[in-house]
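All protein chains of the complex are present and in place, except for one that has been dropped.
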Amino acid sequence: MTDATMSSVTAPPPVPTGRRGPVGSVLVHAALIAASIAMVYPLLWMISASVRPEDEIFASTSLWPSSVDFSSYVRGWFGLDVSFGRFFWNSLVIAVLTVVGNVVACSLAAYAFARLRFAGRKFWFAIMLGTMMIPYHVTLIPQYVLFLDLGWVNTFLPLVVPKFLASDAFFIFLMVQFFRGIPRELDEAAMMDGCGAWRIYWKIMLPLSLPVLATAAIFSFIWTWDDFFGPLIYLNDMNSYTIQLGLRTFVDSSSTSDWGGLFAMSTLSLVPVFFFFLFFQRLLIEGIATTGMKR
Amino acid sequence: MTHRISRRNVLAGGAALLSMSALGPAFAQEARLRVLWWGSQARADRTNKVNQLFQEQNAGVAINGEFLGWSDYWPRLATQVAGRNAPDIIQMDYRYIVEYARRGALAPLDDYLGSVLKVEDFDQVQIKGGSVEGKLYGISLGANSAAMMVNAAAFEEAGIELPTPSTTWEEMARMGAEITKAGKRKGFYGLSDGSAVEPLLENWLRQRGKALFTADGKIAYDANDAAEWFAMWQKMREDKACVPPDIQALDQYNVETSPLSLGKAAASFAHSNQFVAYQGINKDKLALRSHPLIDKEAKGGHYRKPSMFFSVSAQTKDPELGAKYVNFFVKDPKAADILGVERGVPESAAVREQLASTLDELGRAMLDYVSGLGALAGDLPPPPPSGAGEAEFALRNVAEQVGFGQLDAKQGGETLVNEVSQILARG
Partner (left out) sequence: MAAVQDTAVAVGTGASSRPAAQSRLARIWASHGAGYMFLLPWLIGFFGLTLGPAIASLYLSFTNFDLIRAPEWIGTANYARIATADPKFAAAVKVTFLYVVLSVPFKLAFALLVAILLDRGVRGLTVYRAIFYLPSLLGGSVAIAVLWRQLFAGDGLINSLLAQFGIEGPSWISHPDYSIWTLVVLSVWQFGSPMIIFLAGLRQVPTDMYEAASLDGASKFRQFYKITLPLLTPVIFFNAVVQTIDAFKAFTPAFIISGGTGGPINSTLFYTLYLYQEAFGNFRMGYASALAWILVLIIGLFTAFSFLTSRYWVHYDD
């Protein structure tokens, strides 16, 4: 039956742009471009800081460096005991596993909460939301003891396994909200055809939820990429450091910091996330074709 | 041991279902030392080389070095200690050593003195500096003293002589005001606002015969002292001898956010072992100077204190090996060559002598400063009590309230003494 629905897909929606005159259009773009500058300026500053002499970084507010010098990139990449490439690889492994774990485990739980009827559903839903509210600083030490007992400290396991157990309630809640927006008639029709819960989840929910799954993938990747407290506590060996830990190694407020290296590697570290974002945001658009037609 | 088990039962809670609690991590090596320190990559390079050297000379010992920046260091250390997974060798700060030693996280080293720890040629005062409640918990890695970092070029531009060891606060305030008035640079002032800098306040109090804390952990100055301190700075703010409060509040009391490094002031207050770091991010030539005096005859404001320690964890399997490592670190001539004065001026007289000829200009300046304080330096104060860290925060908070005009100097003095007394009473 999903195939039948698919075949009725029409071209992407004729979005009503017609009524915005040329003047309105110019205004909109002017506003968007102005906003874009505010968005981008700090990043430009960071890139500029990565190529300017170290003693200029804090004393100068201009965007233009007095001289351009890429030595910070070389020093940043090779300057630590472990090359920055290693940190990129580690971050990538953790982030990709997290994306898979979050998308799979959270969508399962979200489907149960959004569609299935079972005793205690509201209770578990409330508990699930409750887990979002506890500040992690106070559960950190009990959790550390737990992972230590499991022999997981100094491996990626404490950072990855919880994701496969849907530990991030944010994504469950997010998916619940979107799953509930999918018309129930589709499930019911499938049920009449003898489909079980599993088939409905697989054949209807997931295909119709690409935008939210892509959203979850994007956030999972980026937030994992940016996370530093978990890695700080669980990864001791520099060979298993992530990018954020590597970056913070440049900064020691009690002695000498390598700010040039920090900004150079910060700039580089944005490249993979940005491409990940660009790639997955295409799924957000493709979502139109898949979900725009429903009913 | 018993307390470990009971706590684990509690902590594991429902999670015990999953945990294979009996299985600790198994170590392949016969002897393995984990060493944790804070610092930069430059410090790590030196430390790792020394670790390598130690392994070469001690077959069967493997050393795992880990390092972090200062602000990340403390939460990781606390978590590892709380989880009973502490590193064997812990770099300790003068303030935190009390907190960790009193709570039993560090191993006392007295038994190894003279046998494994051959620190006879240390300045005895510095050994005392690593003691808490009569027991030795840390071996100093370098001597250090509070100091003023001065932008020599800015002084010269304004046509003002650099301060000397006999410069008084009154003179210093005048110099500051003149530099500001000279207006050679945009938005540039003579001094940082040091009213929130605890070591500076301590220096000033000591010249008056007072101190921050008594030996039994109480406050050692009164509201009048504090009020006078705030009033002195209030006057300097009014005379524009120092930076205005909103610029001072940018200072997170580290190298790169100090008004000196931000190009806002010609002098900031710090510690002598940070001189290299300060010079590193400042274009102008800097000079290292002692703190101003309350009057020409004042003495003993400064003291040489350990910049940092190595401590041995109470959880280590082999404290003697730990002590041996620490001894190697502070005494071995080859190690000394590698380490230089990066952690401060070495405490061992032999090592100092060995290094004297090899130092560069900045290292030389540090060595000369710390060993040349003379009568300006007095006795080491008793180790700071529990709650000293919070008391430092309180000073900063009250100093800012005075700076921003929410309190006058007199109210500030009362508030500070009140708050600090309460903090110390709570411990």
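Quick notes on this one:
Think of it as A and B in the order they're written, each chain with its own count starting at 1.
The working rule: a residue touches a chain if its C-beta (ideal position, glycine included) is under 8 Å from a C-beta of that chain, and two chains touch if they have at least 3 such contacts.
Keep in mind that this is a model prediction, so the values were computed, not measured.
Residues of chain A in touch with the missing chain: 13-17, 19-20, 28-29, 31-32, 35-36, 38-43, 45-46, 49, 57-58, 61, 105, 108-109, 111-113, 115-119, 121-122, 124-135, 137-139, 141-143, 146, 161-162, 164-167, 170, 172-174, 177-178, 180-184, 187-188, 191-192, 194, 196-198, 201, 211-212, 214-215, 218-219, 222-223, 225-226, 228, 244, 247-248, 251, 253, 259, 262-263, 266, 270, 273-274, 277-278, 281, 284-285, 287-288, 291-295. Along chain B, the points of touch with the absent chain fall at residues 3, 6-7, 10-18, 71, 74-75, 78, 81-82, 99-100, 103-105, 187, 245-250, 252-254, 257, 386-387, 389-390, 393, 396-397, 400-401, 404, 406.
The rule we apply is simple: only the chains that are shown with their structure count from here on.
Rounded to whole angstrom, the centroid-to-centroid distance between chain A and chain B, based on C-alpha atoms, equals 39 Å. Within the complex, the chain B residues that touch chain A are 8, 11-13, 15, 18-21, 23-25, 38-45, 48, 64, 66-72, 75-76, 79-80, 82-85, 252, 254-256, 261-263, 273-274, 276-277, 280-283. Listing the residues of chain A that touch chain B in their complex gives 54-59, 79-81, 140-142, 144-146, 148-151, 153, 229, 232-233, 236-238, 248-259.
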